[in-house]
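Have a look at the structure below, then the notes.
The complex appears here without one of its protein chains, the remainder shown in place.
Moving on, here comes chain A:
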Amino acid sequence: MKKEFILMEQVSFSFGRQQVLKKVCLSLEQGISYALIGKSGSGKTTILNLIAGFLKPDEGTVSINGTRVLGPRKETAFLFQELGLFPWQTVEEAVAMPLKLRGGKQEAKEAVYHLLEKLGLEKYGNKYPQELSGGEQQRVALARTLIGGPDIILMDEPTSALDAATKEELQGVIREEQQRRGTTLFFVTHDVEEAMWLGQYVLILKEDGEVEQIENPYYFNKDAREQLGFYEECIKLRQLLKMEKEG
């Protein structure tokens, strides 16, 4: 029997007078990767912020593993669209920070270099973010997200600012790390192809708060991007989104 790990029940949320979410229900399993798509302004990022504990719902509840989310939790990591790397921290310092914040100074250096090596960043330990390319910065932010061994990774349009080649490279790293670690991944994207490549399930957030869940048959297929069927699925998904936009 499937057990929900992240659960949103009848969640409503407003920014002032503007209602963003209306009675949204969502149930996500542990260790699975979910992509959330929907039209602009439908409240996708708000859902991420509610799960992260940055926002509190006006109505309804958000819970993780049976515990109600009342604020940020240490086991949930967030990869921000703007990355949020500090200009004063070297790559090594940035990636070590989550461990240091938990008081684990001794094991930090070894763990950091192990992860940097995995993400192809070992040469950049002493560099500052502003000395790196966009793709390298994105990988540093990903390393900082992964270092603490989170059980949930939330990502807000993780590759939206990248060129096509760098985007593909980073998507590969995210996909590999998620599958290897078995972390629950929940991300928001505008890119249907990215949703199909990184999400085991694609969730479509509808206007009325309903969430449609579609299983991605190509998720475990490493060569999906070489196959026509993958792109046919993307087209179907785009059409679904278009229909949703047109009401």
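The definition used in the following text is that contacts are C-beta pairs under 8 Å (C-beta built on N, C-alpha and C of every residue); 3 or more make two chains touch, one makes a residue touch a chain; residues count from 1.
Everything below uses one rule, namely that contacts and distances are computed from a predicted model.
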According to its UniProt record, what is the protein name of the omitted chain, chosen from "Sigma-70 family RNA polymerase sigma factor", "NitT/TauT family transport system permease protein", "Acyl carrier protein" or "Rod shape-determining protein MreD"? "NitT/TauT family transport system permease protein"
Which residue, A:22, A:73 or A:225, contacts the hidden chain when the whole complex is considered? A:73
Touch criterion as defined above, residue of A:25, A:101 or A:235 at the omitted chain: A:101
Considering the complete complex, identify which of A:58, A:117 or A:131 is in touch with the unshown chain. A:131
Missing-partner contacts on chain A, residue numbers: 52, 54, 71-74, 76-78, 80, 82-84, 86-89, 97-98, 101, 128, 130-131, 148
